[in-house]
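I have a structure here, written as structure tokens, and I will follow up with some questions on it.
Here the complex is missing one protein chain, while the rest keep their positions.
Here is chain A:
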Amino acid sequence: MTFIKSIGQAVLGLATLAIVSGANAQAEPLPYPNKVVTLVTHSSPGGGSDVFLREMTKYLGRYIDATFIVENVQGGSGGKAMARVASGPADGSVFYATTPTYIYTSLMSKPQSTYKDMDPLVNIFADSEVIYTRTDGPYKSLKDVIEHAKKERGRWGAANPASLERQAAEQLKRAAGVTPAIVTHEGGGDMMLNVLNGTLDIGIGEIQELRSQLDAGKITLLATFNPERITEKPDVPTVKELGYDVSLVKFRGLAGPKGVPDATKAVWDEAIKNLLADPEYKKAYTAEVLVPQLIGEKDYPAFINNFATSTEEFLKSTGAIK
């Protein structure tokens, strides 16, 4: 069956190639030392990072003169994908799609290779993390939810046990001085049900996962954990504005093996800047409510390290790690 899978990958590669080469290049793509660049993700085909990479590779060929292939290395919550990239050639031919998951896995489960064994390259997006409730429920604002949690036992949902959403919930709980039950789930769909049927007061999740119910008017956004308001949803306040000093960034970027040449890194900085300005791509990612957040190769390592430090503190405080 691996044979069939490799045929599948070959066809997929050809299809990507066709799309990439068929598109009209607006600017001359930047020269690149490798013909083929493999972008590795721990997510399964159709999962968050997979969709992000595949969508991006459709346009990336306009700005970097190479062919991009997405490789799914599942298993070990990202542990295997990290090992694959960390031990790969540092010539710019292989990169890993970063998300907070790779920090969590590195901290919690001592995999063979951790985030420390890779060089952060560039950050591209931040997903919007939001607090939502059911539209016909009793809560009209985050204040209502906090007030309720002061009087009775509040019930707040987070998508996964070791996740940025859980961290956000715990931090908000502390900042507001309330003690609701924080109920973790196995994925956002699972939690959505419990918000819709009234088991939970609020859920904390990524806006992408909520779009269908949001469009149908079944749920309402109460606040966002983003540092700034979401451009497409200007009426939704940030948690910080509401007086609780919690904000977080669910980043999406790339990291490579240690020692990628500076010249190659510079190509990416330039290309991602142009890519984010591409009108067609902009239309696609705006529809996905992805907020462009370009952090170049100079600042990205510090950003990742800060994130890892605060996450480690949080995990220690909840007893998840020692």
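As a working rule, a contact is a pair of C-beta atoms (placed from the backbone, for glycine too) under 8 Å apart; a residue touches a chain by one contact, two chains touch by 3 or more; residues count from 1.
Keep in mind that, in the parts below, contacts and distances are computed from a predicted model.
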Chain excluded from display, named as in UniProt, from "ATP synthase subunit a", "Bifunctional protein PyrR", "Tripartite tricarboxylate transporter permease" or "Probable glycine dehydrogenase (decarboxylating) subunit 1": "Tripartite tricarboxylate transporter permease"
Touch criterion as defined above, residue of A:87, A:212, A:286 or A:306 at the omitted chain: A:212
Residue of A:155, A:173 or A:265 touching the missing chain in the full complex: A:155
Option from A:62, A:148, A:166 or A:250 whose C-beta touches the chain left out: A:166
Chain A residues touching the omitted chain (full complex): 1-2, 4-5, 8-9, 11-12, 14-15, 17-18, 21-22, 44-47, 51, 54, 73-77, 79-80, 105, 108-112, 153, 155, 160-163, 166, 181-186, 189-190, 192-194, 196-197, 199, 211-213, 215-216, 218, 318-320
